[in-house]
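Removed from the display is one protein chain of the complex; every other protein chain stays in position.
Chains here go by letter, A, B and C, matching the order in which they are written, and residues are numbered from 1 within each.
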Amino acid sequence: MQDYLFYIFSALTLLCGALIILSRNPINSAMFLVLSIASMAGLFVLLHAFFLAAVQVLVYAGAVMVLFLFVIMLLDLKVEQRRRINAFGAVTGLLAVGVIVWVMVTTMLGTSLPAVTEVLRHEGGTEPLGTLLFHQYVLPFEILSVLLLVAMVGAILLSKKDLK
Amino acid sequence: MEDHFIENLGWVALLLPLLSAVAITLGGPFGARRAAAKISIGAVALSFVASLILFLYLHLTGQPALAETSFPWLIIGKYGELNNLQFNLGLQLDTLSLVMMLVVTGVGLLIHIYSQGYLAGDPGYSRYFACLSLFTFSMLGIVLADNFLMMFIFWELVGISSYLLIGFWYHKPAAADACKKAFITNRIGDFGFLLGILLVWSVLGSVGFASLKLEAAHPNHFGPVATIAGLLIFCGAMGKSAQFPLHVWLPDAMEGPTPVSALIHAATMVAAGVYMLCRVYFLLSFPGSQALEIIGWIGGFTALLAALIAVQQNDIKRILAYSTLSQLGYMVMAVGSHGPTAAMYHLTTHAFFKALLFLGAGAVIHAMHHEQDIWQMGGLRKKLPVTFWTFLTGTLALCGVPFFSGFYSKDSILAQALKNGSYGLFIIGVLVAALTTFYMARLALVVFWGSARSSAAEHPHEAPGVMLWPLRILAVPSVIGGLLFIEATFEHFFAGGHGEAGTITWAEQLLEPLNASPAAALSGIFAIMVGGAFAGALYWKAASDPLPLRLGWFARAMRNRFYFDELYERVLIPATHELWSRIAQAIDRWIIGGLAVRGASGATEFAGRALRLVQSGSLQTYAFLLVAGVAAVIYCLLAR
Amino acid sequence: MLTYLIFLPLLTAVILCFVPRNYAFLMRLASLAATGVTMLLALAVFLRFDSAPLGPSSAYKFEQQLNWIRSLGISYHVGVDGVNVGLVLMGAIVAFAATCCAWEIRNREKEFYILLLIMTGGILCAFASLDLFLFYFAHELALVPTFIMIGVWGRGVDKNLATFQITLYLSIGALVALAGLIALYLRAGAQSFDLVTLTQYAAVHPMAVRDQNFIFPLLLVGFGILISLWPFHTWAPLGYGSAPTPTAMLHAGVLKKFGLYGLIRIALPLLPHAAQAWAGTIAWLCLGNIVYCGFVAMRQRDLNWLIGYSSVAHMGFIFLGIASLNIIGVTGAVLVMIAHGFLAALTFGLAGYLQHTTGTSDMDKMGGLLRRLPFLGGALLLALFAGCGLPGFANFAGEVTVFFGAWKQFPLITVLAVWAALVIGAVYMLRAIRSLLHGPVPERCAQTVEDSWPLRKLPYVLLLVPLLVFGVYPRLLTDKIWPGAETVLASVHPSEQPSPMPAVTPKSTPIHRAEAKP
Partner (left out) sequence: MSPVGPHHYLIVSGLLFSLGLLGVIMRRNLLVIYMCLELMLNAANLALVALSHFNGKLDGQIMVFFIITVAAAEVAVGLALIVALYRKRQTAHVEDLTSLKF
């Protein structure tokens, strides 16, 4: 059952990912991104990362996407009129990606990953995660808050009308 | 105690002039500037007295030489080991050096006194005397040096003091150029000299004359390099004594004040080369060395060349300068025909009468308000009686008129050439004697006889006594120099102390040339008569020079010094140094500065420009390159 | 004692950092006092050298050692032997003279004096150091201020180019030398940068010949760039022409000698085989300096460039002395180093003064200055005479010694070098005299008058006096130098081979003949 779910979700993720690139309209791209992310949340659930799945949906599908859509509407982006095929871009892109894929595949096939079932399964629930976060990783967590603050200040500053 | 006194007297004589130079230079603010002449004269007078005492002491005790006093100037390495080097400063007090010292200090003293009058009122009065003292010091250093290096040191110092004195009126471009030329020409000679010293040192292992003499006494490995070493050392003399082909500086050096010309460029410094050759004669005459022969011919050639040039010069000082050149060539010729005695003999007498001539010329120039062209003069016989008579004495001595000093010494050289079998040199010698008489008679006739050719010549004023007394005093040895047993003294010295000294009487001495070598003496007298007759025929009351008309291009060539200066300035120097320096400059600017340095920076810049093309500004290209890089890194790290 | 010597200027520099910049006069005074006391200390070291006891390592005097970076074997280790005691004295005197000449600096005095003092400290530390790392560190300490000084206080239109060029050149040189030193450290295997330790270690375990032959060229090129060895010399004239006078004096006089000093002190004892293998190459390269740069100098019309090239040319004699690899040559080389230090500082000081008074350094535009400036003209005359190797100046003693040392090894090269020293040198020096001092006075110089303030004259006197003293009596230096040179060369000639020429028979040449009276 879980295996099937995995295949479904992963297929959905990849498909939506492909569609992000292929669709002309940025709004469509954004929508496919939401879908892709949502199905990835499904994969997270399969991996028992429940908290993360929730956060993924909340942050990406909720916050980030809204931001994207706002910007798209703010800038009033039109559908790309003609898809000028950037030959250089396409060739190099495919080439680069091909190389990366090849390297990754060969790497993965060449390494042995840990056996699956013997390992104790941690439930990726909120509680163990929170414990870990506020004990071992409390300092990065706090620093992250500063980062967010900085990002907020930066974003506000950048969006001010009279940008010098 | 007494011995110490005598030994240290040499140092005293050497250092007094230096002390005077330093005192005049540093003591300017304390009144030494005004007293410059007195300090300087005092120093050289004391030096003269010291030399005299030393000479008499040596003569009376009958020693060949006083013990050397030396102290190490520079020591490197342990003594006796390989790679050790030691230079001493020491004094060689023997007959040769003491007679030379007497000449230097004696003539020097008179010229110092003369200068006091000649330069009165010149703004550089004290500088002049400081330089003159420095010169006396350096010259005494050469004379007294007991090793090659010390001689070289003073050799250079003499060069620099000569430089300073020639360039005394440095604001005159001619003087400034002349001193430069003199110094550089001398430096070329010194180049050979230093190489010669290095060669001798590396083969014989020492630079001291005494030890070299011992080394050279027994057969050794010096033979193969003897010729080349001798010639290299001769290069030094070639520069200082202005032998062909380095003779060009001496006439130009006449830009200096006339007393300087008398002291340095007639009597003493230019004779240093000859003195040095005599000093190291044992090296030059080393068995198997061909050096002397070449030296003799160079000397003979110089003598002839300079005499020919002198015939057509019009500047009174230049005539004397070329005459000096010619006489120096004579001396070198004497050394070359194995006659250091004759060379030193002529050197001594020449110092007297040539100094006399120059000082006389100075008096004439002074009287003529610094006019030096002889064709502007004339009829000065009556107006400048003292100058005339002393100058005439000098002229007769220089020509070698019998019973004047020049007669004996010149005859000694001719006799030596005959004795040595160098008939070519003998003929040159006779020819030069005739030419000498010719141009000197021309000079005397034009200047002192005839009628005044310019307004300055009509109202000359005789020089003050301070200038005339040196003339009178110098005239005495110019006349009787041949009777002073100088030759015998030197003969005694060069024979290594084995010869018989002082056994002939005055009367014998008077007629000695005719006894010793009648052929030489008679041909010398004949040459004088011929030369004098020609000059008399041509220049007796002549208004202008008739010779150019008769000789045409040859006279022009003589007047233009056979174009040696032009040859050097337009061909030789451009072809060597100028060319090379241009090439070097071009290489420096274009190849090293341009190709290498700019090339390196240019290549960097070119690489930068080439890489700039990659900066298309297109984000995606950057991204691609980034990915390519990442892929490469991953590949290297993981998939290998 | 050496430590006081080194840290006095450095401490003063630190103190000056806290003085407000309005007190320029105070800073000048403090700098003068610091360098002056340093000079006196150096003089004391020099005079007391003979009687001073040997240090713990039994080869050096006034020795002092403190651990610095223990794990790498780096220590603060200073001491002097015959080779560097004269150099320390020279450095200190030149530093004081340069400080005296700094009056022409009229803006940002504070920074200038601080940099000058740092340079002084670095110079003295580098000469006294017996630790490779300390040597390099001190050298950089002295070198870096030069770049800043040329860039900020430089003269002339090419100042920026000069700064660029000198910075790049010398940094590259220093880097290559550093690579060489590190390679030396690694391959020597003594786990120490300490020179004494390294030398003792190398005596027992000599380095492989291959390693030596690899490291020596690194050091040669690195140091060669620093010393303007041909063909890495083009930075020198431009740099010196653009540098402010005190910087040019210190750099040309003292800083440039570090590379040579490094070759003598480091390369010869530690890499003896390579030194022998490369000696011929060095000798030929030095001809590039002596002859070629002499020729180039003949064509210069700018006084600073002329002096710059002539100083490059003089470096060649030092190289020749080092390449001859015998006591005579190396002693001569050290002698020339000291003499040229004074000389270069003197000539650059005078040239700076001339440029300052007449507003030009073009020799064609000057003339007859001996009449307008009797003292300075006289000093310049003497300096230029010294530059063409006149006896009586220390340069002559050094050059002649070098010739005597090199003659047996490289006769042909010596012939050319002698030619360059005697003739080419005379040609360009006299040309300078002719166009600067002799001849009529052109209009632009007609109003030039000499500064009567004695302090302006002091530095020149101070530099002339040692030149003359050591020139008249070089044993003051050579007696100290040659035992040091012998130690340095001990590993190059482990056993004295019999000479190819038969040795001099000592019986015929007693030294003091004064006693042997009849």
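Going forward, a residue touches a chain if its C-beta (ideal position, glycine included) is under 8 Å from a C-beta of that chain, and two chains touch if they have at least 3 such contacts.
It should be emphasised that the depicted structure is a prediction, and the values quoted were computed from it without experimental measurement.
So which shown chains sit in contact with the chain we cannot see?
The chain that is not shown touches these displayed chains: A, B.
Go through chain A and note every residue touching the omitted chain.
2-3, 6, 10, 13-14, 17-18, 20-21, 26, 29-30, 33, 36-37, 40, 43-44, 47-49, 51-52, 55-56, 59-60, 63-64, 67-68, 71-72, 74-75, 77, 80, 86, 89-90, 92-94, 96-97, 100-101, 104-105, 108, 113-114, 116, 119-122, 124, 128-129, 132-133, 136-137, 140, 144, 147-148, 150-152, 154-159, 163
By the contact definition given up top, give the residues of chain B that touch the hidden chain.
612, 615-620, 622-624, 627
Convention: only the chains that are shown with their structure count from here on.
With chains as vertices and touches as edges, which is it: line, ring, star, complete or other?
Graph shape here is a line: each chain touches the next, no loop.
Which one chain sits nearest the middle, judging by mean Cα positions?
It is chain C that sits nearest the middle.
Measure off the straight-line distance from the CA centroid of chain A to the CA centroid of chain B, and report it in whole Å.
Those two chain centres are 99 Å apart.
If you average the CA atoms of chain A and of chain C, how far apart do the two points sit, in angstrom?
67
Suppose each chain is reduced to the average of its Cα coordinates; what separation in Å results between chain B and chain C?
36
For chain B, write out the residues touching at least two other chains, lowest number first.
In chain B, no residue touches at least two other chains, as defined above.
Give the list of chain B residues in touch with chain A in this complex.
So the residues of chain B in touch with chain A come to 620-621, 624, 627-628, 630-631, 634-635, 638-639.
What residues of chain B sit close enough to touch chain C in their complex?
Listed in rising order, the residues are 3, 7, 63, 67-77, 79-86, 88, 90, 149, 152-154, 156-157, 160, 167, 170-171, 173, 175-177, 179-180, 183-184, 187-188, 190-191, 194-195, 198, 201-206, 208, 210-211, 214-215, 221, 577, 580-585, 587-588, 592-593, 596-597.
Can you check the complex and tell me which residues of chain A touch chain B?
By the definition above, chain A touches chain B via 86, 88-89, 92-93, 96-97, 99-100, 103-104, 106-107, 110.
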